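For reference, the structure discussed in these notes is given below.
Shown here: the complex without one of its protein chains, the others still in place.
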């Protein structure tokens, strides 16, 4: 069997989206379900919502999409209360996964404590070993649970002091939404690696990974939660605390390249406009004589429009995407080599035949998809196939909450430009430069001393220490070794 | 609850897609599953496949999509044989529906007989009453079963003679794929109202509603099955019979407007090219001064590209479509009036604010969606909103296998152009003319005497008699009265 | 895997139970569900109910038990009306089975027609071939459907005449409950091979396979439907018709041996009393010196009580039956040879050790269970094991609606008494004589000329012709060849 999403298979994947609301005028959980639906692209394998009704916390977690799990009356009714938060994530199947699905919850001596986390704690393994040695029992293999045990065992008295105590011990990337009986806390790590915005719907305060989640709720965008900031919503009051010293922020640049939806505003930039600007930059940096500009659907569309407008070459739908996902059988034999690709995407043969085409995609990870799509153009009779990529070569793994293949599987790690061009069988291949990417974001170029963004996947310049990595390799493997296997 | 597909809700829906293969080199059913997946847009509520292994017929029917039902090893293995046909359809839920899911099968004195049907028999009720009077027992409420009983009770001797005898008694639209122990028969009604093409994969003969189903199988397009033609595949041999007198064909023009996929070739015309040509025609017939051309995704995209290229106004993605379907809860209150729309489609606010936009859609049925989408543009700050429709006003019901709302619910039946413009709150509204539509298909105009296409939904000019309608109203209601309710 | 019901595996199985109610004061279907639950032992693999609400027929069929399928509010609410009938049966799994689950329904020119059948039509294949030749299309592979097509195609005018016309063409065993818009008809074949009783609950008339179904409804037993009688309930009126000439009845004697519940009254005999009388007869015919009388649970209990009381040997529970059904894994190795048996039944070791035991069972079919249970006694330390069987040796297949293994698998067909004793490793083995069995039913002995019961499984004396058998072997195989395989 073969998945029918071959083009999506070869992407980096944002591992989470989070959403919280304090004091909705109706059901908090219904609003969270809406918001998570709009953030579904950030995590498609599991979802969870926790609500607080003033007395009790209520949680529902499920494998699969928000739709189908959280659009049922009975589920929402079983999540009463005007305060709620939720989470979407990538993860593996089975019950093991279910206990890792967030929001995580614990009953502390201070009362209930629920947390939804986007990011990755890069010293979680080390902290966990120490906590277990002192008698803590972990329920999950999630790095997020480390934070809860640090709060539970903190020697400070108030919940807020315990929480800050815990955050000061963790390193890495975290945007968090925390629910306690006294109120909701939203915060971002000192570098603001993962996004988090604040909105307003009547008197309710909303936190979300992207502005598009505010849009679907009819909420108003207020501002970003700032790097290193804790926003505390208690009763009707909203307070801000910055317990960390001042640091230059380094938000993840890949949010504009691929992760965020084009209709979101991230860090004051329209994602759609940035992508069009990258496309235009690419047209300037890597022009080519051709008849058609064809986007790799759907993530390549804005850059392709930008490229087409800047180059004057007409934008056309040369690849038709089926809306029906699914898997199918492979018939043996040469005839069906590209079957999986065709199920999901089909060449518009009547359009392509005899034409010189420029294909625009947002990134290349392993390169397997690019190979297939170039071949699809040639099978449909394209005279020439030029590939243009709206990001620099992806050469390094991410340790901040993005699912990256092992570094040795990254095409740009293995091959130089000529090698990559050969590998995908294109007539030419170009990537936008790292400076071109910063230009599309309004910078003159990438400042080598203090760059404005985390671009480690392109440059290898990681903005934090990576304790678990330095000690013993990828943290994800260590976690996989842990604990019982629950089937 | 509210569906998240509001834009698709207000479309006419093709009721079926069919696919058959005679003597695949591997599993016939696996190939049919592939083909049906490519035809999924023609019928999303149920699917079925029948295979023949040289001795027995095997059938699996299921509510829901092809994926999830027919991409499983165990299902395909339980459908052995190199000959198979399948069907996708719209229908209602429950077991009642399941017995109506095609292919239908019967054991006749000549052996097994399976049939997959795209279209609608417009004298089915009258024939059924007569057959029941003579002792026939119907298993389903499908009009298609009428054909089977006519074959079973025909006084001719051979299967082929009995089948032709049956076809001569039915009226309406039918593209059929029939499987018998002796071979496969594909045919179209004398007017060729619904499409059917023939392809070739090595030595196997394939029949499909659209060429895109050939593409995904890696098969070669051979030709259309002609109106009034029976193509018979028996062993390695392919024969053609035309048992009806010569008639001028009238294929359904809506296939190019909306039903068929843009990457299909229907009646020798690229669907994508026709749609771009309609858009260009519309730009000529109904120009407007504006800043952006915005397609209503996804069916409006080709016409929008055509409009943009002809008018010189830039094509932009002003509406972002979520790939995640689903339903969600409506929060009470004004704030969420357009929630359902936003879940599925969201305005690209940063782009639209302060701009004059031309919206391009393929058709207007009830008008409810157009109203919402114009409002969405205004909420996002559009200065002016001009709606352009890539088909003439839809004023009449279809009785040839298309799911049309009652005529009184069609916006264009209720209101004139001014009324419609007011209803959807647009600054201006234009439809392409019927002649413009024919021009996009390469004609000079619509010939009033002998028009080349069935355009009854625009003109009310039905190419056949409508016996059941004339006798007693919509046949669908009569069928709903029939038989036991199986829960 | 191994079933945990090894003792039930080696039984003949009644293939059906039927129940109907005309004009219940509340929901007809709810009453039928109750009645079918009490008849569950007559057919455990599928169940169905059809109701009539004065206008429409409603049917629900399901694989599995009555409980779980017909004890749900939504199911019963979807079966409105005060008239209803139902059916429980043995059958195989899958949808193929589902379309064979009764009541069967057809829309005839006279209106709806539903039928529930207990028995077997022994010339069904021959009739079916003829009907197909004339253009009838069968929906199922059930012999019962033959009756419906005979009614549909009968040249008589009224439904009642058509129904009698049909019955006169069929041969074999049938107790039927038929529902039409005009009323309910219950009937038994001229020999009354399968049972059917009539009861009364306030003004409602009830038909059921056994009186125990009347008991659970709180209904009063009225009388047996007589062999060859049609009882017609129409409005408030009950009529009786006997369209066949007078014949000496031959009801199935195995109902008292095993099929019917001990708390039922069949043909004016208490089943429990008859079984105790057989046990007492067996004590007289085949006495033995022993310490304990042990029933094989549960069907051997009444005969064991009879044997114990007649012999003066104490009745004891030497085998404990688990109430929890299920299957489990077999561990390899000698230790677990009898695992499956032990899961369901376990020897009461403390009781049996060192004792001479008399085991009482109702019948021996293949003998595999007897072998295991004798061994179980020996493993528990029994000094001697004597087996006594409360029916004569089962030597012949049944063609009247009982699931019998092929004749060559019947132990008593293969071996004489000595051989059987050796096979099961018992110290002694005795069966009650055929005359002893008749005595327990109040007869002096079996009258060879005109015996009062159908005892063909013991004697080979079949009371009807067996057309399909005579032509071509077991009818069940012929039906298995028919039609498509629906997965």
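Each chain gets a letter, A, B and C, in the order it is written, and its residues are counted from 1.
Here is the rule we use: a residue touches a chain if its C-beta (ideal position, glycine included) is under 8 Å from a C-beta of that chain, and two chains touch if they have at least 3 such contacts.
None of these values were measured; they are calculated from a predicted model.
Engineer: Among the chains present, which touch the one that was left out?
Structural biologist: Every shown chain touched by the left-out chain: A, C.
Engineer: Pick out which of C:314, C:419, C:442 or C:460 touches the chain that's been left out of the picture.
Structural biologist: Counting the whole complex, the residue in contact with the absent chain is C:314.
Engineer: Among A:37, A:65, A:149 or A:344, which residue is in contact with the omitted chain in the full complex?
Structural biologist: Counting the whole complex, the residue in contact with the absent chain is A:149.
Engineer: Please identify which residue in C:169, C:234, C:348 or C:469 touches the non-displayed chain.
Structural biologist: Of these options, the touching residue for the absent chain is C:348.
Engineer: So which bits of chain C touch the chain we can't see?
Structural biologist: Answer for chain C: residues 1, 4, 24-27, 30-31, 33-34, 37-38, 40-41, 44, 65-68, 70-71, 73, 76, 201-202, 212, 215-218, 261-263, 265, 270, 272-273, 298, 301-302, 305, 309, 314-317, 320, 322-329, 331-333, 335-336, 338-339, 342-343, 346-351 touch the chain left out.
Engineer: Counting contacts across the full complex, list the positions on chain A that touch the omitted chain.
Structural biologist: Against the missing chain, chain A presents residues 50, 56-61, 75, 78-79, 105-109, 112, 114, 132-139, 148-149, 152-154, 482-487.
Heads up, the rule we're going with is that only the chains that are shown with their structure count from here on.
Engineer: Viewed as a graph of touching chains, is the assembly arranged as a line, ring, star, complete set, or other?
Structural biologist: The chain contacts form an open line.
Engineer: Kindly indicate the chain pair that has more C-beta pairs in contact than all others.
Structural biologist: Here the largest contact count links A-B.
Engineer: Between chain A and chain C, what is the separation of their C-alpha centroids in Å?
Structural biologist: So the centroids are 63 Å from each other.
Engineer: Which residues does chain C have that touch at least 2 chains other than itself?
Structural biologist: none
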